[in-house]
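Presented below is the structure to which this report refers.
Below, a portion of the complex is reproduced, with chain positions unchanged.
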Amino acid sequence: MEEGQQSGGKVKKFMFLNRKAPYGTVYALESLEVVLITATFDQDVSVVFMDDGVFELVKGQNTKAIEMKNFSPTYRALDGYDVEKLFVERESMEARGLTEADLLVPVEVLSSAEMGQLMAEQDVVLSF
Amino acid sequence: MLHIVNKSPYEKSALDSCLRVAQPGNALILIEDGVYAATRGAGAEKLQRAAASLKIYALAPDLEARGIRERVIDGVTLVDYAGFVDLVANHSTNQSWL
Amino acid sequence: MKIGLMVNEGPYTHQASDSAWLFARAALAAGHQISRVFFYHDGVNNSTRLTEPPQDDRNIVNRWSNLADEHQIDLVVCVAAALRRGIKDENLAKGFRISGLGQLADMGIKADRLVVFGD
């Protein structure tokens, strides 16, 4: 592998695109694990929630009766990892009957068109 | 007969297919990501129409996990796993709309 | 009542195995018998003894092994599906056995109810 030659100083735009509901599948949880690791690489990280991914941010999750780990508090901790750009697509949020007040963390709400523009500016989009 | 739907109505067409085929008097239980259909939002309309001819249940543990128990619409009966087992026992046929 | 279960997805990735296990436990508590759990498709991956989830998470494989041990539940892993996915006796967890698809048909015939958990 010759990759080492290209490293050093390069900052890329990474988007993590979350489109799945939590608990029904593991994608939301394992996506968070990627975000936390990538944050240590000093890249330009955006985390996007659209479609059912918006459900990942809903307040008041209580997984006691399904005996899984409630990982939603981790979204509140992202700020501490310098992951500050969290975006939600308005159409997805509104179709699900949700408002920003229902969400665990402050987010920036974008229209579909704004979301499309943001995506097109990225170097890498990791989707889950 | 008991229909079991575990898919989000926003992501997949499983609930639509179930409601197209389900016969009056059938029961439907929403589990896993399927419980989102039982809550306020664009997905609620189709369920509210269906509630006129079907008996509709949703699994409370899955609603609680997702933080949406307080958002359940009228016409849906909440059950725990014991209630889910009773529904299976009380219907001679059940089918999962995977 | 004799209830058979079919689990079509592997551990952690989909909720299917969790839902099936919680259902089985509730059925047993209500006095029903879980006659068999048949693992098909990616469901065969529930039977690997090599899983090692994070300390603060549930161990899905061990939960099945323990439930089977406590209640004499027959945990059957489909041999054809298992070979495709790399499950063999050498990595099979306690309480599971590998057998043919006939065990699924047999379960359907003998159980009073059969419930499918999948994706």
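Every chain is named by a letter (A, B and C) in the order it is written, and numbering of its residues begins at 1.
Methods note: a contact is a pair of C-beta atoms (placed from the backbone, for glycine too) under 8 Å apart; a residue touches a chain by one contact, two chains touch by 3 or more.
For clarity, every value in this text was computed on a predicted model and none was experimentally measured.
**Q** When all copies in the file are counted, not just the one of each kind on show, what formula do you get?
**A** Whole-complex stoichiometry, label by label: A x2, B x2, C x2.
Just so we're on the same page, only the chains that are shown with their structure count from here on.
**Q** Rounded to the nearest whole Å, what is the centre-to-centre distance of chain B and chain C, using the mean of the C-alpha atoms as each centre?
**A** Spacing between the chain centres: roughly 24 Å.
**Q** Counting only residues that touch at least two other chains, what does the list for chain B look like?
**A** 6, 32-33, 61, 80, in rising order.
**Q** By the touch rule stated above, which residues of chain C touch at least two different other chains?
**A** Expected reply: 15, 22.
**Q** Which residues of chain A touch chain B once you look at their complex with the stated criterion?
**A** Interface residues on the chain A side: 20-25, 51-52, 55, 58-66, 68, 70, 72, 95-98.
**Q** Note which residues of chain C are touching chain B in the complex, please.
**A** 1, 3, 8, 15-16, 19, 22-23, 25-27, 29-30, 32, 113, 115-119
**Q** Going by the contact rule at the top, pick out the chain B residues touching chain A in the complex.
**A** Chain B reaches chain A through residues 6, 8, 10-11, 32-33, 36, 39-44, 60-62, 64-68, 70-71, 80.
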